[in-house]
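Only one protein chain is missing; all other protein chains are in place.
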Amino acid sequence: MQSLKMIINAVSVLLRGVGQVVFQNNPISGLVILTGLFFASLTAGAAALVGVIVSTLTAVLLKVDKDLIGAGLLGFNGVLVGIAISLYSSHNVTLGDLPVWKIWSLVVMGSAFSTVVMMALSRFLSPWNMPALTMPFVLCAWIFVGSVEHTVKLETPGALESYAYQLFQPEIGHRIEEYRQYALETWYIGIGKGFSEIFLQDSAIAGYLILLGILINSRISAIMGFLAALLSITAAMLFGVTEESIRLGLHSYNPILTALAVVLFVRFTISSGLYALFGVVVTVWVSLAVGLALYHLEFPVYTFPFVIVTWALLLGAMSVGRLRYILPAEALT
Amino acid sequence: MQSLKMIINAVSVLLRGVGQVVFQNNPISGLVILTGLFFASLTAGAAALVGVIVSTLTAVLLKVDKDLIGAGLLGFNGVLVGIAISLYSSHNVTLGDLPVWKIWSLVVMGSAFSTVVMMALSRFLSPWNMPALTMPFVLCAWIFVGSVEHTVKLETPGALESYAYQLFQPEIGHRIEEYRQYALETWYIGIGKGFSEIFLQDSAIAGYLILLGILINSRISAIMGFLAALLSITAAMLFGVTEESIRLGLHSYNPILTALAVVLFVRFTISSGLYALFGVVVTVWVSLAVGLALYHLEFPVYTFPFVIVTWALLLGAMSVGRLRYILPAEALT
Partner (left out) sequence: MQSLKMIINAVSVLLRGVGQVVFQNNPISGLVILTGLFFASLTAGAAALVGVIVSTLTAVLLKVDKDLIGAGLLGFNGVLVGIAISLYSSHNVTLGDLPVWKIWSLVVMGSAFSTVVMMALSRFLSPWNMPALTMPFVLCAWIFVGSVEHTVKLETPGALESYAYQLFQPEIGHRIEEYRQYALETWYIGIGKGFSEIFLQDSAIAGYLILLGILINSRISAIMGFLAALLSITAAMLFGVTEESIRLGLHSYNPILTALAVVLFVRFTISSGLYALFGVVVTVWVSLAVGLALYHLEFPVYTFPFVIVTWALLLGAMSVGRLRYILPAEALT
C-alpha cells in the first residue's frame, strides 16, 4: 500500500514536470501532453521521460526543497533538454553510426546539469522573486549544440542543419515572391505547430493535444495561448516573413509561452490581458532579432526570446501601478 | 487657466525628457536641444517628439511613479528609439516605397516598449541603486534593427549600410595611409558631431546647440563633456583610427556620455574628475572592442559602450573610499 502510494506520487510529480513546460502544475495535463509527444515522435517521448526522471532525481539527490520538486519545477527543463539533445542526434540513432549509449549518456548528463542550472538561476533571480522559466533548458541546449555537436565524433546533421533552423534564417524573410501563399492552412497548422514547437516537435496534432492539456488545467491559459498563436501569426504576416516558417510554428511558440507566463504571473485583468498581447507582438519582434544575432554565432534560438521578453514584462509589471505581479511561490505551486 | 497650466506642465515634462538624454532635467535645455535636432533633420526632430510623447504617455497609462515621469525619465529613451527607427527607414520615406504609417507605427510601438524596458531594467538594477541610463534605447533599437530591418518588407538601406556604421568597421583602423590627415577641422567638427551623435545626428551645429543646452543647466557638466570630447579625440588619434571616423564624432559620443554620467552620479572632487577622464579613455577603448564584437553580429554599437563602462565606474565608485556615489533619486530628479 505504502509503496503503491509512493509510486503514484512519483509518477504524478514526473507528469507535473511535463505539464510545467507550459506552466500547468497538473498530472493529467502532463499525461495528455506526454501522449502528444509520443504521438509526434517515439524518440522525443522517450527522451522527455528520461529527461524528467533524471533532472528530478538529481534534485532529490542534491536535497532541493521538496515543495519545488513536488510541483514538477525541477523536471520541466529536463524534459526539454532531453528532447533537444536526442532530437539533434536522432539521425545518427537511426543510421546507427554512433553507439546509442553515447547519446543517452549525453541526455542524462545534460538533464542532470539542467537541475544545477535551475537552482543556480533561481538563486540568481531571487532578489527580484523572478522565475527562471526555461532559461536552464536554453543554456544547457546551447552548451550541447556548441560543444558536442560541433566538436565531437558525432557526424549527425544536427541543430544547425535542421529544417527549422534553416527556415528561420533572417535572409529568408526577403523572399518576397512567397507572400501570396498565406492560406487558411497556414493558420490552423501554424497554430497547432506553434504549440508543438514549444517541445521542439513538428506535429500540429501533438500541438492541439498540448493545447488540450493546458485547457484541462486552466481555461484562461488555453484561451490566452490560443489568442497568442493567432496574434503572432498575424504579426509575422505583417512583418512579411515566409509562409513556410509561419506554418511550422516558428514565429508562434515563443509568443505563446510569453502569454501563458504573463497570465500566470500577473493578476488577470483587462490591462494585464492587453499587456500579455502586447508582449506577444514584442516577442515576435524579438525572436527575429535574436534569430539574427544567434545565426551569426551558429546557435539556435530555442525559447530564449520568450525568456527575455517575459523577464522584461514581469520586472515591468512589478514597478507600475496598473499591474500586479504574483510571486512564483503562489503562482506555480 | 487650469488646463493651460496642465498643458504647460505637460510640455515641460516632454522637454525635460529630451534634456535627460544628456542628463539635464531642465525644459529650457530640452528646448534648445530639440531645436538642434530639428535643425539637423526635420524627420529626426519629429521622431524625437513622437518618441518622447508616446513613451511618456505609456508610462502614464501604466501608472508609473509620478516623480519619475515628471523628471522626464520615462521620455528620454523614447526620444532615442524614435530617432533610431525613423532614421534607419528614412531613405524609404523620401522614396515613398513604403506606407508612412508603417514606419510611424513602428516608432510608436518601439517607444511604448522602451517604457516597459525602462521600468524592467530599473527594477533589475534596484539592488544596486543604479540608473538604467540609455540601455532601454539600445535594446529596443537592436530589436528593431535585428528584426524589422533584416526580415521585413522594408527595402531601406538601413542602419548597417549607413555611412557611420561602415566607417566604424574595425578593419578601417588599419588604413594607415590616412594618418596624416588629422587637422584642426578634425577637432572642432569632431567635437560638435561628438555631441550630435548622442542623438544619432550628423551635424556639428546641432552638436554645439546640445552643448549649449547642457551649459544652460550645468556648467560643470558642459565643461566635463567638452573635456571628454577633447580627450576622446586625442585617445582615438593615439589609437590610430581614421580621421573620418573621428570627425564624424563616432569615437566621442560614448565618452562624452560617460563623463556626464560620472559627474552626476559621483560627488564632484578632483579624484572623481580624474576618474571620469579615466573612464573617457576606457570608453574609447571599449567602443572599439564592442564595435568589433557587434560587427560580427551585424548590430550597431549605439550607446552600449557608454552604458557598460558607466555601470562599471558607478559600481566601482560605490565600493571604494576615495569616491562617493550619489543615488539616482537625488541626482536625476
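A and B label the chains in the order they appear, each numbered from 1.
The working rule: contacts are C-beta pairs under 8 Å (C-beta built on N, C-alpha and C of every residue); 3 or more make two chains touch, one makes a residue touch a chain.
In this text the structure is predicted, and so the values were computed from the model without any measurement.
In the complete complex, the residue from B:Val138, B:Val241 or B:Leu260 that touches the missing chain is B:Val241. For the chain missing from the display, the contacting residue among A:Val13, A:Val79, A:Val145 or A:Leu231 is A:Val145, taking the whole complex into account.
One of A:Phe23, A:Trp285 or A:Phe299 touches the chain omitted from the figure, and that residue is A:Phe299. Touch with the chain omitted from the figure is made, among B:Ala46, B:Leu227, B:Ala312 or B:Ala331, by B:Ala312. Touch with the hidden chain on the side of chain B covers residues 127-128, 170, 173-174, 176, 239-241, 278, 281-282, 285-293, 296-297, 311-316, 318-323. Of the residues in chain A, those that touch the hidden partner chain are 59, 61-64, 109, 112-113, 116-117, 119-124, 127, 142-148, 150-153, 296-299.
Throughout what follows, only the chains that are shown with their structure count from here on.
Chain A and chain B have Cα centroids separated by 36 Å.
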